[in-house]
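For this view, one protein chain was removed and the others were kept in their places.
For reference, chains read A, B and C in written order, and residue numbers begin at 1 within each chain.
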Amino acid sequence: MSINLTQARELLARANRMIANEGVLDAFGHVTMRHPADPKRYLMSRSRAPELVQPEDILEFTLDSQSVKPTDVRLYGERVIHGCIYQARPEVNAVCHHHAPSILPFCISGAELKPVYHLGATLGEKVPFWDARDEFGDTTLIVAKPEEGASLARALGPHWIVLMRRHGATVAGTTLEELTFRTVYTARNAALHIQAHTLGHVSPLNPAETRLAGEYNLRPGPVARAWEYWNVRLDKAEGTWRSQKPKAIAPKKPATKRKTKRRR
Amino acid sequence: MSINLTQARELLARANRMIANEGVLDAFGHVTMRHPADPKRYLMSRSRAPELVQPEDILEFTLDSQSVKPTDVRLYGERVIHGCIYQARPEVNAVCHHHAPSILPFCISGAELKPVYHLGATLGEKVPFWDARDEFGDTTLIVAKPEEGASLARALGPHWIVLMRRHGATVAGTTLEELTFRTVYTARNAALHIQAHTLGHVSPLNPAETRLAGEYNLRPGPVARAWEYWNVRLDKAEGTWRSQKPKAIAPKKPATKRKTKRRR
Amino acid sequence: MSINLTQARELLARANRMIANEGVLDAFGHVTMRHPADPKRYLMSRSRAPELVQPEDILEFTLDSQSVKPTDVRLYGERVIHGCIYQARPEVNAVCHHHAPSILPFCISGAELKPVYHLGATLGEKVPFWDARDEFGDTTLIVAKPEEGASLARALGPHWIVLMRRHGATVAGTTLEELTFRTVYTARNAALHIQAHTLGHVSPLNPAETRLAGEYNLRPGPVARAWEYWNVRLDKAEGTWRSQKPKAIAPKKPATKRKTKRRR
Partner (left out) sequence: MSINLTQARELLARANRMIANEGVLDAFGHVTMRHPADPKRYLMSRSRAPELVQPEDILEFTLDSQSVKPTDVRLYGERVIHGCIYQARPEVNAVCHHHAPSILPFCISGAELKPVYHLGATLGEKVPFWDARDEFGDTTLIVAKPEEGASLARALGPHWIVLMRRHGATVAGTTLEELTFRTVYTARNAALHIQAHTLGHVSPLNPAETRLAGEYNLRPGPVARAWEYWNVRLDKAEGTWRSQKPKAIAPKKPATKRKTKRRR
């Protein structure tokens, strides 16, 4: 779908706020997308909690994570996470870096995160681990230097999510909608994985199921259903949703017969 | 209670939104009911998150899960789950398929889900398991083909809920209200089961208690109390609830004496 | 504090809604109080989810749990839980029966619930267990018969909370405010107890600390602070709270100097 820059900034701002509204992002983390007209640029907000990002916050960056226009606003310190992945993966057009509460326990414990239900197949068949200590020793754990971003992109490899030891995760997608779907459902999967672990035994999807279910759930139908759902929930949270045909107090007696109007 | 089609579409749309509001359904899953005038048909929404379903989204299907009227709207891919159960079980008039976060850990771990408190007795005396792999090998895990739906209905047998390995659960009821009660309280039961398990020991209801408590809680009184409660909570969530005699800031001094008016 | 019947009905309705708003009660359970003018009566709502109870729902009962006035509205099936405790314990003036999600795991597992922080000292030094099976064999688990209520009251003995196997808990207090404080904070204590258990070791308050801390926290100061807090939260949830001096978007620059007005 060909969209212009204004539309892209609107969509990207909403994606930031949607993923925050679903509990995956808090004050930190970010969602970006490749520039719709120039594969050598990407779009990212100035430094601001994702829940607050508006279209006018969205700036353009080169793949070296330099702001295209001179600016004095504060920028995200971990831009290189995104720029390096866009460089390494031409088919990736959206990236999310987060510290989701359900995924961090895996980043902390080193336990392997596996797809445990069909919607978690969006993890992909392998979930690589990246530990900043391996290459860089003791650091702030913030991925701020180009060599750190490049190292992380190498760890991501051809996969769709990489766990970052003692830090969080970074997710990739071929579209913003796919990226959003994968980001939310891999977090849901992680939460279920932890709960199943407490019951004593986790039996995940096998590689064939992971491939088949991952493909199925990233088709237009499922992605569109979830995208509409999260969009409406965002509007509800922001007070801009108008209920379709709102009802007053739940009727105790069945409603009387009335003409049905096809309303969409 | 005899209701017409318009009333049924209204009730079914509300049941979808109520069960979603109680946290059992998210973007995926569905709630259906048998057609009030024709046992060879059932009612189901077009493909849409349950939280968003409105009466005008409700379509009619044959028990073979074909849309009665020609339509170009997107339909739920797993219609056969419902159609096959309505075929197999003449006394069932409502079905819910969900991926509830409290029940999925049982679907993932294979641990047996048992009734652990009186409201969980609505599970029934046995909770069968269905694993798509047994009959169909590696699949998308989506129950889309008639033979898959028929297999699941066989696994459900004469029981009231079936767990679907690595997927979710499907619940049946003789009325929409009973189906809703069972759907929510089996999910609550599952959450408590997991917590009790972490404390070290789970002692469930025995078969006689399960039968007695299940019967008691599905009587009109308890079902009506919960139905009113969930309906009002839905209205509150949708902004269409008007508080009865709203009070301002909590009074610090007792209110003065006033005439009580019998209001109901 | 001497209050009249109208004030009592208002307070009791609010206590029902407050405790529901704090997550301790859902569709089921109830909060009652002894009649302010007649110790041989108690006040209880008709059968309705606690979150929905209004003053006009409150009816009067004899200690035998008979409605004082003839009525055709549906009554709570488990009235005898309250009537029997009011008979057995002259100093008790309020009772709550609930199925709190944090306390039920103890009812299910049989693990001993202990005070693990100072606010949990309101449990009292001993938390008795009652299992309907012991005296009554297989039942619906509902405490509906006078002999069942009497058995539960015997198990409560001189204590302040009794756990009911595979069912829930019943809490007593000398005032409605104390009952509310104990109900909420014993539930909070139970949640913390479960979490501490997962970390490996639970070291509770000793009996002297339990007595000292329980006494301290049930003094007027702490009880009043929590009572105001829960009341305001209820008003917020019901849309009847007006913010004191509401501020618009959080100021980025410090406010300019202004005259302070004593506003209370």
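Here is the rule we go by: a contact is a pair of C-beta atoms (placed from the backbone, for glycine too) under 8 Å apart; a residue touches a chain by one contact, two chains touch by 3 or more.
Owing to the predicted nature of the structure, the values given are computational and were not obtained by experimental measurement.
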{"item": "Neighbouring shown chains of the undisplayed chain, as defined at the top", "value": "A, C"}
{"item": "Interface with the undisplayed chain - residues on subunit C", "value": "116-119, 121, 188, 191-193, 195-196, 198-206, 208-209, 212-213, 215-216, 221-222, 224-226, 228-230, 232-233, 243-250, 252, 254-255, 257-258, 260-264"}
{"item": "Positions on subunit A contacted by the hidden chain, ascending", "value": "1, 3-4, 6-7, 9-11, 14, 26-28, 47-49, 51-52, 54-57, 74, 77, 99, 101-102, 104-111, 133, 138-142, 165-168, 194, 197-198, 228, 231-232, 234-235, 238-242"}
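Everything below uses one rule, namely that only the chains that are shown with their structure count from here on.
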{"item": "Graph class of chain-chain contacts, one of line, ring, star, complete, other", "value": "line"}
{"item": "Rounded Å distance between subunit A and subunit C, as computed from the means of their C-alpha atoms", "value": "42"}
{"item": "Subunit C, residues touching no fewer than two other chains", "value": "none"}
